[in-house]
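The structure under discussion is supplied below as structure tokens; questions concerning it will follow.
Left out: one protein chain. Kept in place: all the others.
We call the chains A, B, C and D, going by the order they appear; numbering starts again at 1 in every chain.
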Amino acid sequence: MLLGRVVGTLVASRKEPSLEGLKFLVLRQLDVEGKKTSGYRVAADAIGAGMGEVVLYATGSAARQTEMTDRRPCDGVIMAIVDTLEVDGDVKYDKARDG
Amino acid sequence: MLLGRVVGTLVASRKEPSLEGLKFLVLRQLDVEGKKTSGYRVAADAIGAGMGEVVLYATGSAARQTEMTDRRPCDGVIMAIVDTLEVDGDVKYDKARDG
Amino acid sequence: MLLGRVVGTLVASRKEPSLEGLKFLVLRQLDVEGKKTSGYRVAADAIGAGMGEVVLYATGSAARQTEMTDRRPCDGVIMAIVDTLEVDGDVKYDKARDG
Amino acid sequence: MLLGRVVGTLVASRKEPSLEGLKFLVLRQLDVEGKKTSGYRVAADAIGAGMGEVVLYATGSAARQTEMTDRRPCDGVIMAIVDTLEVDGDVKYDKARDG
Partner (left out) sequence: MLLGRVVGTLVASRKEPSLEGLKFLVLRQLDVEGKKTSGYRVAADAIGAGMGEVVLYATGSAARQTEMTDRRPCDGVIMAIVDTLEVDGDVKYDKARDG
């Protein structure tokens, strides 16, 4: 899994029928310090993440291992909202503090 | 999923028999602002995307999760046509405006 | 899928038994203009591609979706030989012209 | 598989229900000499790895081939703790010496 921050939304009225009802969010990929990078991913939201939140997302076939994404042409899913991230002994991100 | 713009087509008369009838489009990969990058992908078109349209595409095993691509040696599929993309509070792409 | 040009061959007498009979070709990865890059891939040949031809290849689990590669430890397959590639309105490659 | 060093932890109270009970660790990706790179991965811990340990992790669908991660939206798993790494005839890492 990688870390991302929810930075955007996307509307698509014409799509594969099986995607109906799935919500897609735009994630900016974060580095291990929680800082933004140039990478991004559009991911299905399985847990109701909100704009600005730091999340954990899975890619590849793992992205279909939720009830919402099962058997759908989806290769990225948000599977957790991060409360705190601690790296090298420092709290790099604390939702209550930085969120 | 990543964002791409349909920029080309490809004709291949000699191919794996199971690919017969699949339409392949050439996508230029876009960044999170909707700007073109040097990356590209050739993807099967599951929804009738047109030249110049901004689409969402899935790669890997997800690309086989459509009726059209099921059990075929295909690792990229266009699964949605983007109407609007909003990032960091700005509308980066609006099909009606920029399409 | 990505575009590649067949540039080489590889002989391997000691291998996983299930690979017996599979032909492996060396592909130089091409960019969206059909120009060569530094990337490459060794892929199983499912359709009888020849030296110098421009092909379309699939990677990952898609590479096992042919009769020839089914259930084999193979992560890249040539699934189509490109006749013409048209990008941004220009014919970037035409087998009859450039082949 | 790639080499990583356990450098951090992550708390996520809101997550996909099937992830309940899984422990996620933050890994800094190491190069072939055992030196840290800018890459990282958040991985499920299947074996009880400790802070600072050098581990081997698998990504993609392989990450679901443990009892703990089976059928869960998880794309990275720690599957071994490295005791010694020897490359080009030199011991690049020895847990007893460097751990």
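The working rule: a contact is a pair of C-beta atoms (placed from the backbone, for glycine too) under 8 Å apart; a residue touches a chain by one contact, two chains touch by 3 or more.
Computed from a predicted structure; not experimentally measured.
Although one chain is not displayed, subunit D still touches it through residues 1-3, 31-32, 46-48, 56, 58-66, 69, 77, 79-88, 92.
Residues of subunit C that touch the chain left out of view are 7-16, 18-19, 24, 26, 28, 38, 40-43, 59-61, 63-64, 71-76.
Criterion: only the chains that are shown with their structure count from here on.
Remark: rotation between subunit C and subunit D after Cα superposition is 145° (nearest 5).
Per-chain CA centroids place subunit A at a distance of 20 Å from subunit B. For subunit A, residues that reach two or more other chains under the stated contact definition are 59-61, 63-64. You'll find the chains touch as A-B, A-D, B-C.
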